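Have a look at this one.
Only one protein chain is missing from this complex, and each of the others stays in its spot.
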Amino acid sequence: MVGIVGYGAYLPRYRIKAETIARQWGADAEAIKRGLQLTEKTVPGQDEDTITISVEAARGAIQRAQIDPQEIGAVYIGSESHPYAVKPSGTVLIDALGIGPHVHVATNEFACKAGSEAMYVAYSHVKSGEMKYALGIGADTSQGAPGDALEYSASAGGAAFIMGTERVAAEILFTHSYTSDTPDFWRREGEFYPRHAGRFTGDPAYFKHIVGAGQALLEKSKLAPKDFTHAVFHMPNGKFPQEAGRRLGFTKQQLEFGWIVPLMGNTYSGSSPTGLAAILDVANPGDLIFMVSFGSGAGSDGFVYRVTEEIKAIKDRAPKVRSMLDNGKIYLDYGQYTKHRHKIKLNE
Amino acid sequence: MISPRYAREIPQRYQLVAARCTSCGTIGFPPRRVCKHCRGRQFEPTKLDSDGKILTFTIIRVGADRFSKQTPYAVAVIELNDGTRLTAQVTDCELESLEIGQKVRLVFRKIQEDGKAGILCYGYKAICV
Partner (left out) sequence: MRDVYVIGAGMTPFGELWNKSIREIFVDAAMLAIEDAGVDHIDSLYVGSMSPGLFVGQEHLGPVVADFLGVTPVPATRVESACASGGVSFRQAFLEVASGVSEIVLAGGVEKMTDGADVTEALATAADQEYEVYHGVTFPGLYAMIARAHMHQFGTTRQQLAEVAVKNHRNGMKNPNAQFRSEITNEQVVKSTMVADPLRLLDCSPVSDGGAGVILASADVAKKMKSRAVKVIASTQASDTIALHDRTDLTTLGAVVRAAEKAYAMAGKKPSDVNLAEVHDCFTIAEIVISEDLGFFEKGKGGEAVEKGLTARECGKIPINSSGGLKSKGHPVGATGIAQIIELYEQLTGRGGERQVKKANIGLAQNMGGSGASCVIHILEAI
């Protein structure tokens, strides 16, 4: 059996409300909240980035797995906001958590799919028998240009998953990936904010790939949507994952626990992984979980998980997504937000 | 900040690695060559407790240029549960609500940047618990 032996998530405490952003641009807050189906988003502290978020999420994963960090043979961090253009994020993480130095570390980038990609690579290494444990992380401090629709959603957070073969809490039964060259969203080297192709990001990009991967995964697993207790899809806003679920035949109830976007926003590479962590926080043995990520460019990774008895033992060993989503929030005004997001030009 | 100087302190800053004197048990953080209590020369590595309390603190309103974009920020002298004392920023808190005796936990954060193009420097900060 190969699957998740430990998981952890991290969300910063800072928030900004959709109203606060709308006020800045003279936009209609109610229309935006209705359209995007989200009311606020997480904002990283000035001292937080993909690396620190990954460290705190992975710390939770190690606490839950209760393993010796030295036994982790590979670490992958998927993000589109790695703090360095050249220098890996994972090296800081391994030295902070006592993993390595005998460890394989790599940085993943595939827009919002980099996190599930890291999970997939970690899973594959363990499945091949190459190593006992591998760590896959999706984390981002997402960028959205001021005034752009993305500004209401681009948020910060991440989740980490340790793959292994013993004391598995969520077995990975099937995977499937679906990829094509689709220029819906990108950021060129040296550019600060990403660009997107507006409504082209919908049907030809997000839905085509999520539904493509999802349908193939259902066929491969010979399972029907009704067999699943939970489902989670990449959450660029509140509406898209609901619509993707509907197109694949899932109900709103199945999406309920992973649909954390209304209060979290879009944590890019951390989006569906954090949704998965929120589901594991409430999952029961025997539950089947359906997950499909999406990364612009574009591609989707699909996973079918089966929760085991182990989940009961590990759930409470680290902070839960819901408690981080609901507690200790510090709301920012737009000025503070621009400072947190390094949007002010300063003398260096 | 130059890389060699930063790299040398990584075990202390990332993982709170300290040295315990094998003759008297006193913990040195950062590790010392000579025990400050008994002048012993033999040590074993140990990791500090990440929980503790604030002994005293201030809120820096005027920082050095390197920290000027972080102001205002809180700095505290913290006593960890193992008795070790250190200085760290207190982050993610309402500055006005801090007080002596506040229970804190050390977490991993970015501490400073070596300008726009230099290395990023990480380490411990405290959060209120």
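A few remarks follow.
Should a chain be cited, it is by its letter among A and B, assigned in written order, with residues numbered from 1 in that chain.
Note that in this section contacts are C-beta pairs under 8 Å (C-beta built on N, C-alpha and C of every residue); 3 or more make two chains touch, one makes a residue touch a chain.
In this text, all values refer to a predicted model and were calculated from it rather than measured experimentally.
Displayed chains that the missing chain touches over the full complex: B (touch as defined at the top). From the options B:S3, B:Q42 or B:T87, the residue with contact to the unseen chain in the full assembly is B:T87.
Not every partner is drawn; the one left out touches chain B at residues 5, 9, 13, 30, 36, 55-67, 70, 73, 75-78, 85-89, 100, 111-112, 121, 123, 125.
The working rule: only the chains that are shown with their structure count from here on.
Centres computed as Cα averages put chain A at a distance of 30 Å from chain B. Only residues 12-14, 45-49, 51-52, 55-56, 59, 83-84, 92, 95-98, 328, 330, 339, 346, 348 of chain A touch chain B when the two sit together in their complex.
Listed in rising order, the residues of chain B touching chain A in the complex are 10-11, 14-15, 69-70, 89, 91-92, 94, 107-111, 115-116, 120, 122, 125.
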